[in-house]
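Next up is a structure, given as structure tokens.
Yeah, one chain of the complex is gone here, protein chain that is, but the others are all in their spots.
The letters A and B name the chains in turn, as written, and every chain counts its residues from 1.
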Amino acid sequence: MDYIYGVMAVICIEIIATVGLSVFTGFTGLFSLGHAAFMAIGAYTSAILTYFYHVPFVLALLSGMLMSGLISIILGFPTLRAKLRGDYFAIATLGFGEAMRVILENLSITQGARGLPGIKHYTTLPVAAIFAVVVVWLTKNFILSKFGRNAIAVREDAVAAEMAGIDLFKVRMLSLIYSAMCGGLAGGLFAHYLNFIQPAMFTSVLSTQLTSAVVAGGMGSITGPILAIALFIAVPEVLRVANMWRLVAYGLILVLIMIFRPSGIMGYHELSFEWIGNLFRKKNCNKIADKRRT
Amino acid sequence: MFLQTLITGFSIGGIYALMAVGYSLVFSILNFSNFAHGTIIMLGAYIGYFLISSFNLSFPLSLIGAVLGAALLSLLNLRLAYNPLINRRSPSLYLMITAMGVSIFLENMVYVTVGSHFYSFPEIFKQSTIKFFGSDISPLDLAALIFSLISIYALHIFLTKTKIGTAIRAASYDMTTASLNGVNMTKLIGIVFLLAGAFAGLAGVFLGVKYMVYPTMGWITNKAYIAAVIGGLGSLPGAVIGGLILGVLETFVSVYISSTIRDVFSFSMVIIFLVIQPAGLLGKYLEEKV
Partner (left out) sequence: MPLLELKNVTKAFGGIIAVKDVSFSVDSGEIIGLIGPNGAGKTTIFNLITGVYKPTEGNIVFDGKDITGASPASIVNAGIARTFQNIRLFNKLSVLENIRTVLYREADYGLGDALLRTPKVTRIEKKLYDKSLEYLEVVGLTDFIKNRADSLPYGLQRKLEIARALALDPKLLLLDEPAAGMNPDECVDLVELIEKIKKTYDLTIILIEHHMDVVMELCPRIVVINFGEMLMEGTTQEVQNDSRVLKAYLGEEYANA
């Protein structure tokens, strides 16, 4: 029972990070190779605050989010400038993840590679679940607002978006900050769930898992990536697969999805009763358009 | 000490340049970051290592084998993973994601099949050093540098003096015009990937000789991307200059400051460059055709 409880808590936590990344990659069309680093920032910031300074949990979580957001600005400012391609950002994130690791391993307050043990266990399953629900709800609102629509417009056609008076830089930056803050929150929850963190937990393995979930779930869907990350965590637990094979599978999933169904499991849809109903009604006229466009 | 550091820096820079050239070539023609390039470099190193140690081939023959093998793998990568997307004219984000997938897949395949051992190439040059103005220079460094520069120069000749080379350059300028002029794009892209793969194989063997051969050696290949950004994405001379600059600066940082911050330093360079010179040293803002 404890075991299932634990897996579910981890799923809730990672849903938060995935939904955040989905805003950045799925809805705004930018690629990140190091989103785990934002989780690391949130995890360490909040853990240090509760552990050394006895700051209340929620306040510590907020600080972790803010710190992630702040650092994302430093990263995004030079790389997301309007005329630069998204590749620049992707490459910068590679280094960002590495820089994060080196810093965490060498600072004294983070206790280096040994990590921070003895963090208080504040993140119970209900806490994680409540945060997940709130973040998903906020993200849904975000996407349905002008901010989300502008992001989609930028993803669909940056030139046309600019000619519609949309400031590309602002839109991309906002998406980055939003997703970084989600990552920070997830990291904070993670630290206070495991009671122990070390730099090795936030490597490219974690980043890859998040990215694969967004891509497989559907770039342009919130529920799709949620479904995907839940499967990505639960299935290997059930089958007890070795870590290395997981990565082999993630790699393969990324390639196969892009080749055969670039819109992901859910495409641009949300999982809803209406959508399930439509599946059976066979009136999916957008199918043709999907084929024509891709 | 200074001169020695400089030469070491240039020799590492030469390898970075070798790596960056292939990456840049693909970028210039298809406009996406081929993150699988680093993995092909890693596989090139493995091929070279196994040819020399298991099949007892000579170093030159193993090098040739690695070059051919990596070129083939690169072509295979194109045909199996990228072509379906290129044919549909998918956005470059999709290609980038596929490349990432290929890279993760192959790297971890090596992990689960070959394992995570570190292999070192048998000694090719005696450990002796050459005295040069009172500094100890390793012959390996010197050979790597000279060989890198020669092969990059050969590529330059190929791109400027042959018909195919000219077509490649034309296509990197404007894909649509090139295909209008009767150049077969599919064939051209194939040749570009063969070339990129060949350079990956070359870089892989040198990298393997200098460091060691192991699955995550692809990490070092990330320097190729940095070098390309510094030089300007998509520009070949930029990739070479970016590689050399990066190699030298990095070596000085690790010798005179600390080797732990070396990689952090390299990536900070990217950020700094993007602030002061957003298009890199030799790149120009691409004015996308509207």
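Assume contacts are C-beta pairs under 8 Å (C-beta built on N, C-alpha and C of every residue); 3 or more make two chains touch, one makes a residue touch a chain.
Computed from a prediction, not measured in an experiment: that's the story for all the values here.
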Residue in contact with the excluded chain [from A:Val58, A:Val159 or A:Ala200]: A:Val159
Hidden-chain contact residue, picked from the options A:Phe57, A:Phe147 or A:Trp245: A:Phe147
Those residues of subunit A which, in the complete complex, touch the missing chain: 82, 138, 141-142, 144-147, 149-150, 152-153, 156-157, 159-167, 174, 220, 268, 285-286, 288-289, 292-293
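Heads up, the rule we're going with is that only the chains that are shown with their structure count from here on.
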Between subunit A and subunit B, centroid-to-centroid distance (C-alpha), Å: 30
Of all residues in subunit B, those that touch subunit A in their complex: 27, 31-33, 35, 81, 84-85, 88, 90-98, 100-109, 111-112, 222, 225-226, 229, 233, 260-261, 263-264, 266-268, 270-271, 274-275, 278, 285-286, 288, 290
Residues on subunit A engaged by subunit B in the complex (per definition of touch): 29-31, 33, 75, 77-79, 81, 83-88, 90-92, 94-96, 98-99, 102-103, 106, 159, 208, 211, 215, 242, 244-245, 247-248, 250-255, 258-259, 262, 294
